[in-house]
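See below for the structure under consideration.
Removed: one protein chain of the complex. Kept in place: all other protein chains.
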Amino acid sequence: MSEKKRVGVQNYRFIELEPTPTTAWGKFKRVLKRSVKLELFVGLKVTFREMFKALFMGEMHTVKYPLEKLPISPRYRAIHEMKRLLESGHYRCIGCGLCEKICISDCIRMDTRYDENQRKEVVEYTINFGRCIFCGYCAEVCPELAITHGGRYETASEQRASFSLFEDMLTPIDKLKEQKEYPGFGAISPNADENIKKTPLAY
Amino acid sequence: MDGYIIGTIIKAVLILLILSALAGFGTYLERKVLAFMQRRLGPYHVGPYGLLQILADGIKLFTKEDFIPAGANRIIFMIAPAITAATAFIALAAVPLLPEFTIFGIKVRPIVSDLNIGLLFVIAMMGVGLYGPLLAGMAQENKWGLLGSARTAVQFLSYEVVTGLSILAPIMMVGSLSLIDFNNYQAGGISHWIIWKQPLAFILFLISGYAETNRTPFDLLEHEAEIISGYATEYSGLRWGMFFIGEYTNMITIGFLASLIFLGGFNPLGFIPGGIAIILKVSFFFFLMLWIRAAWPHIRPDQLMWLCWKVLMPLAVLNILITGIVMMV
Partner (left out) sequence: MSKEITITIDGIECKAKEGEYILNIARANGIFIPAICYLTRCSPTLACRLCLVEADGKRVYACNAKAKDGMNIVTQTEEILEERRAIMEVYDVNHPLQCGVCDQHGECELQNYTLEMEVDEQHYAIADTKRETKNWSSVLHYDAGLCIVCERCVTVCKDMIGDSALKTGPRGGDKLDKSYKETMPKDAYAMWNKLQKSIIVPSNGTEYTNCSDCGECTAVCPVGALTERDFIYKANPWELREVPSACAHCSSACHLYYETRFTSIDDPSEKIFRIKNEFHYQSLCGAGRFGYDYENRNVKKDPNALKRAVEAIKKAKTIRFNSMITNEEALMLQTLKEKFGIKLVNKEVKPFQNFLKVYGKAKGQMLYSNSFKDMSSSDFIVSVGAKLRNDNPAARYLFNNIQKINKGAGFYFHPVGDTLVPTFGKSVSVFNHKVGDEEYVMLLLLDLFADKEKLPSEIKEKLASFKEKRVKKVKEKVMKEVVEKVVDKESGEEKEVKKKVPSFEEKEVEYEANLLVEKLGGDVENFNEEFEKALKKKEDFALIVGEDFYFHPKAANLAKLVALFEETTDFKVAFIPPKSNALGVALICDLDENEEGFVVGYNEPGDFKISALGDGDFDIPAMNQQEGTTTNMNKRVVPLNAALDYEGYELNDIMNELGLGKNLTIDWTEALPVEKGYQVAKFDDLPNYFANDMSEHRGYVLANMPVDKEEVIIEEFSESKLEGQIAYRCNPQRQFNDFTDKAHQIFEPFALYVSPEKAKELGEFVKVEFENGEGLELPVEVDERLSGDIVEVPDFKAEMDVYSLFGKNRYAQVKITKV
């Protein structure tokens, strides 16, 4: 009936439909054909089969959400995580402020100071998740791979502004071994080594 | 005589309570079955397997604001749901629900009133049920409600005809309008079931039964996609709940009628005692309604009319003629 069109490269199939009958006889024939062929019961069969599968063959689709959660893609961009250095356990953030600068919803703020070891110390760091749009720019711009997105997607809060502090997002020190590198936005590309020109060393 | 009145009252109250509860349970079952057929879980949070969801919904319905639109005819608006619920229950008065049994030494006939025109009464009462949606839709001053009530009138009146004609043939065979007589007629076992003699009548009755109870594929009265909620658009809270109870009670009534008229009623089925047998049969019909809702799309209003007047009614008349001819011969 319809022309076969190329729709993408997916495996679409066009179903050949019979023309709609126009004469009374034609219509009657169609009713008869459908009734005799018991097409209606095919529908009943399908639904019953699905019920059977769901109940007895463990093919239930529902996930009992708060109790069980679907595994989420490791590249999912939800609530931020602050990573630690694997060897020393010290947090990676150096307080450069690039995330603060690039944040298009202006939700990141940090206070830094000159600490006793002559290093830049992050005194306080907040992300206002009431404003964050999870664009991932902060993770992309971070030179230390310190701020990344994580899998905690439950961001609902009782107030419009919901601030998350540095300590809340930081990998707990006892879970350092479970810390995984984030493969998504801002991560080192797999072929990074090929793109870098090596600097000579004198020692 | 006093005992008869007290017994009747007790029976009426029991039926009212049990069927109301069953209507609620019916909603639970419907949600559950539909969910399973779509491979979902359905309600499962409240209580074990979500059983207390009925209670939660009940509480919700009770506590919801009883809203009456400003331009509505208040009295009719308030009465309409009651008509639906009441007629649904009244219809059940002439339906024998279970076989006779003895409890505390008293012989109980689980029928409120064994009228000799029982079947006619039931059909009549269900016909009166038409007034509920009709008045509700016209009283609420709402376009969708009005459309809903118009559809109600058309659909119920039309299919009333088919219902009546389709069971005329079994009535001719049994020679009685009492449903107990129908039951007794089929006492001989499965082979005596009227369905074998009147398969066409059975199918016609079932189809028109769906139409009368406003079930898929004939759920045009409150078709959400077209007319919001039809006659129930402006209803909320308990009044809306009464429409619901009426609908589910009607579903059970149809189930009983179909079992009693065509499928051997509460006669024992082999080793299965009669009481269990009829419950199984009614349950099957209830399930079938849900199943069909899960499987089939509904039809257009014009197709509804076409089906009624051009297909079902001629077939019903034909069936009566053939039955009559066969009986005469």
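Each chain gets a letter, A and B, in the order it is written, and its residues are counted from 1.
Here, contacts are C-beta pairs under 8 Å (C-beta built on N, C-alpha and C of every residue); 3 or more make two chains touch, one makes a residue touch a chain.
Everything numeric here is computed off the predicted structure, so don't read it as measured data.
Visitor: Please provide the labels of all shown chains that the missing chain touches.
Guide: A
Visitor: Which of A:22, A:88 or A:118 touches the chain that is not shown?
Guide: Checking the options A:22, A:88 or A:118, the one contacting the hidden chain is A:118.
Visitor: Using the touch definition up top, pick the residue from A:40, A:78, A:94 or A:187 that touches the left-out chain.
Guide: A:94
Visitor: Which one, A:19, A:66 or A:200, makes contact with the chain that was left out?
Guide: Counting the whole complex, the residue in contact with the absent chain is A:200.
Visitor: Tell me where the left-out chain touches chain A, residue by residue.
Guide: Contact residues on chain A toward the absent chain are 94-98, 100-101, 109-114, 118-121, 124, 126, 143-144, 197, 199-203.
Basically, only the chains that are shown with their structure count from here on.
Visitor: Which positions of chain A touch chain B when the two form their complex?
Guide: Per the stated touch rule, the residues are 31, 40, 43-44, 46-48, 50-51, 53-55, 59-62, 64.
Visitor: Using the touch definition from the top, list the residues of chain B that touch chain A in their complex.
Guide: 33, 35-41, 44, 291-292, 294-296, 311
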